[in-house]
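Working notes for the structure below.
Note that one protein chain is taken out, while the other chains of the complex remain in position.
Chain IDs A, B and C follow the sequence of writing; residue 1 opens each chain.
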Amino acid sequence: MSNTRKLTMAQAIAEGIGQEMQSDDTVFVMGEDIGRYGGIFGATGGLLDRFGPDRIMDTPISETAFIGTATGAAAAGMRPIAELMFVDFFGVCMDQIYNHLAKNTYMAGGHIKLPVVLTTAIGGGYNDAAQHSQCLYATFAHMPGLKVVVPSNAYDAKGLMIQAIRDDNPVLFMYHKGIMGLPWMAYFEGSSNEVPEAAYTIPFGQARVAREGSDVTIVTLSQMVQKALLAAEELVAERISVEVIDLRTLVPLDREAVLRSVRKTGRLLVADEDYLGFGLTGEIAAIVAENLDTVQLKAPVKRVAVPNVPIPYSRPLERFVIPQVGSLVAAVRELMTASVRQPLEV
Amino acid sequence: MSNTRKLTMAQAIAEGIGQEMQSDDTVFVMGEDIGRYGGIFGATGGLLDRFGPDRIMDTPISETAFIGTATGAAAAGMRPIAELMFVDFFGVCMDQIYNHLAKNTYMAGGHIKLPVVLTTAIGGGYNDAAQHSQCLYATFAHMPGLKVVVPSNAYDAKGLMIQAIRDDNPVLFMYHKGIMGLPWMAYFEGSSNEVPEAAYTIPFGQARVAREGSDVTIVTLSQMVQKALLAAEELVAERISVEVIDLRTLVPLDREAVLRSVRKTGRLLVADEDYLGFGLTGEIAAIVAENLDTVQLKAPVKRVAVPNVPIPYSRPLERFVIPQVGSLVAAVRELMTASVRQPLEV
Amino acid sequence: MQAGKEAELWMYEKMLEIRHFEETMATVYLEGKLPPLIQKGLAFDIGSGPVPGEMHLAAGQEPVAVGVCAHLKQTDTVVGTHRPHHFAIAKGVPLGRMAAEMFGKVTGLGKGKGGHMHLFDPVNRFSCSGIIGASLPPACGAALAAKKLGKDWVAVAFFGEGAANQGAVHESLNLAALWKLPVIFVCEDNKWAISVPKSSATSIEWVADRAAGYGMPGIKVATNDAMAVYEAAGPAVQRARRGEGPSLIEVKTDRYLGHFQGDPEVYRPKDEVANLRKNDPIPRMASHLKLQGYMTDAEEAKLVALARRRVADAFEFARNSPDPEPQDALQDVFV
Partner (left out) sequence: MQAGKEAELWMYEKMLEIRHFEETMATVYLEGKLPPLIQKGLAFDIGSGPVPGEMHLAAGQEPVAVGVCAHLKQTDTVVGTHRPHHFAIAKGVPLGRMAAEMFGKVTGLGKGKGGHMHLFDPVNRFSCSGIIGASLPPACGAALAAKKLGKDWVAVAFFGEGAANQGAVHESLNLAALWKLPVIFVCEDNKWAISVPKSSATSIEWVADRAAGYGMPGIKVATNDAMAVYEAAGPAVQRARRGEGPSLIEVKTDRYLGHFQGDPEVYRPKDEVANLRKNDPIPRMASHLKLQGYMTDAEEAKLVALARRRVADAFEFARNSPDPEPQDALQDVFV
């Protein structure tokens, strides 16, 4: 057993990357401000001093070029990590991501492997407005070919990052700014936790029961897991027992974990910081709707997410559109009083 | 009453654009091969000869530049129509589409209007493989700021196109190649129909009951509407009465039309040519799952879509992943024999 | 092309306004963001205070904004960057509604929905974006509209030296040259793209040297001086107005503050800014104006006081304006 310490998620990610770079010369990092700056959100903090500019490479503001470069380098035997500073910028380089990095392995009939980790920052809550506050993970999970990892805490982040680097497929690793534990941005304390020093992995496709409960299931991920845990705590006073499922990865998706929990509680709240329509909350609700022969609901499914508007800048507006602990508490209460109609006899 | 003729969807779209260009000098078209060629899929056929190269502008292969140009021109008083030849190419210009065209009006507090119509070709079925066969409408419907129009036939296409050009907001107009009625690609005859000569509009957000039925509701759009109608016809022999709902637009989405039909039939099949996960089928299923207090299901919801793989080239492979008439028939049969469990008494 | 008294005084006045606005914002921005008001353990909280979120200030970069905009009319379009205040002020965007936007107030340019990187003023034809390289395509669009509407309007797209390597820049330069659009592309070289120096990002020394590859004039302004920019921009604006097509101007300028407020600037030589400030374009212009006899000490004091008051009024207006109602967030996605 290796000893553990409390780390922030940013430290845990940087540690995981550093350990893999130590043990595998083919791993290197490219991105904007990942060198001397250490990554705007600290995901590569300290790595430049340890590995030098040949392996921690600051790039021009040319996302299409350097992400495509990662794809080409991976095909030639390297294991690149490329950082897209904010996921909101995907629009300038999406073609290299989804038409090439994500599809080449399939189009090659599985004859090539592309071990690329794409890291990117997601999420709002600090008033960075419509072009710097989105989550967008559903967009990447919708299109086949990328594994999509969205950790909620430091321990998971390190294990999932090492798993991602060792995976022979492209992995999109999305970290929420509001749980990185940065010295310049408020974060949820629960996201900094005990992290073993030694390298370890967490398999993809295994959701985590972040809190056990019996009345209502909250399915969520990333920073929203921390909000859900606070909401659950708050609801104890009302004798409402909430189970919180942290999906951890969207591709692969642990459908069974969702069904297992909802079969137990009979009530589902899907909580998401992404846009409401055509996204994560729809997919999770659909999984239950498809399984109504084995799942017995006590209440209709509830979804809480950003109500199909861009993220507004002004604090009262942003707080209104991004689900808060209070919105989860209110939604759970509604679920406890709601009921479904009897199905018609056939 | 103006007289009608049978037109292909391509002819109907070109006619609608031409009539609006005739009546409004600020309307013009930009895109690749839209001039002399008339648009690879015929959406601008004949317009160059009528309006000349100043209003029917062939562009360089610079989607970011000319789509951003459309946004800038719209802000300055024009009503541009820009064509993205295949929706699969969105990755080279998505930033101008969704971070700017789609969000600027909101970020400006509604103080600017951007009357841009973005036309694009979608869909497979003719073995054009992973980078030329996608639908991707859910991706655009997921991100706020664009109206999303996806017609299934010539009559709707003309009315929706004129509505789109007259709308003061950005509209994404997606036409499926397999219903355009091109002389070089097989298409579904049902998509060519009677079209009035005079200009007319069809309001957004109003789904169409393409066929009335009482046992099963198929919610779908675009080319899949034609497949659903054939499936419904085939099922008559088995005395299964299928209702087909053609969504016509995804933003705005006619949720009530879906609920109205499912309240009647108690059985829902969502049929889609887009990717299964995190997309259209999930959203429609979720709408029902959210309303189980007023909707009584006789069977779990069923979804048929592309099973989360890129579109393969080879014919047997493509036919396997893209839902065919037969897959809809089979899914409806399963719905007729399935049943849901009683909800627990609370 | 000499600017002359009126234009030079206008540029000086605008530079004062910009500098005071940026310095005032630098102070106000820190309100509520430091211990002990914030989460324990934090040194700074970007999301707190009356003006939350990222804040990119342009102190030191006034010349490029005023030197170009001195040639523009209200009907001309300017598209700025994520660091937009100097461009906006030089283009005539009202200070009050601009400041109110940064305070997230209903009286803001975007009713508080846009924020400091997203300032839209249709009356003065100004807009900007937080996406690097995104200023060029819409400027081409404004220029194309001018052509189609038969107007002599021109459009200016400002972008940083770091943005120069973004694909959108290349596509726009080609399109504008091909279609002879009345655009002036202005590359603002402040040497840094956050922590990345130009030499680590761009394969040649002058971005303006790329103009030849598009068949348009490339103009170099090597000093951070309003008059030098004015003289370089004049012919480019006239060329555009005459319908002779676009130009690319590159201006060397200096970033006095961090990339954004709160930037630790670990990447930057400690004394760099101090040395840059020795060459501050504002005092230099003041002495020039006096030398020319365009301005007395008394008039200078008046102008300084005027700029201070305008900025103070703007911030007061912003502070005293009401917040939007939370549910207003659901409005304005579509008009």
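Please note the rule applied: contacts are C-beta pairs under 8 Å (C-beta built on N, C-alpha and C of every residue); 3 or more make two chains touch, one makes a residue touch a chain.
From a predicted model like this one, the values you see are computed outputs, not experimental measurements.
A.B. asks: Considering the complete complex, which visible chains touch the unshown chain?
C.D. replies: A, B, C
A.B. asks: In the whole complex, not just what's shown, which of A:169, A:226 or A:291 touches the removed chain?
C.D. replies: Looking across A:169, A:226 or A:291, the contact with the absent chain belongs to A:169.
A.B. asks: Out of C:4, C:213 or C:243, which touches the unshown chain?
C.D. replies: Within the whole complex, the residue contacting the unshown chain is C:213.
A.B. asks: Just one of A:11, A:44, A:104 or A:153 touches the chain that is missing; which is it?
C.D. replies: Residue touching the absent chain, from the options given: A:104.
A.B. asks: Give the residue, chosen from B:28, B:155 or B:187, that touches the chain omitted from the document.
C.D. replies: Only one of B:28, B:155 or B:187 touches the chain omitted from view, namely B:187.
A.B. asks: Contacts of chain A with the missing chain: which residues?
C.D. replies: Residues of chain A in contact with the hidden chain: 26, 28, 54, 59-60, 62-78, 80, 92, 95-96, 99-100, 104-113, 144-145, 147, 168-169.
A.B. asks: With the missing chain put back, which residues of chain B would touch it? List them for me.
C.D. replies: 32-33, 35-37, 40, 58-62, 64-65, 89, 91-92, 125-132, 183-187, 307-310, 312-321
A.B. asks: List the chain C residues touching the unshown chain?
C.D. replies: 165-171, 173-175, 177-178, 200-204, 209-210, 212-216
We take it that only the chains that are shown with their structure count from here on.
A.B. asks: Once you find the CA centre of chain A and the CA centre of chain B, what distance in Å lies between them?
C.D. replies: 30
A.B. asks: Counting only Cα atoms for the centres, state how far chain B is from chain C in Å.
C.D. replies: Measuring from centre to centre gives 41 Å for this pair.
A.B. asks: Residue numbers in chain B touching 2 or more other chains?
C.D. replies: Residues 64, 92, 95-96, 99, 106-107, 144-145 of chain B touch two or more partner chains.
A.B. asks: Give the residues of chain C that touch two or more other chains, as numbers and ranges in rising order.
C.D. replies: Those would be 108, 110-115, 118, 129, 131, 167-168, 333.
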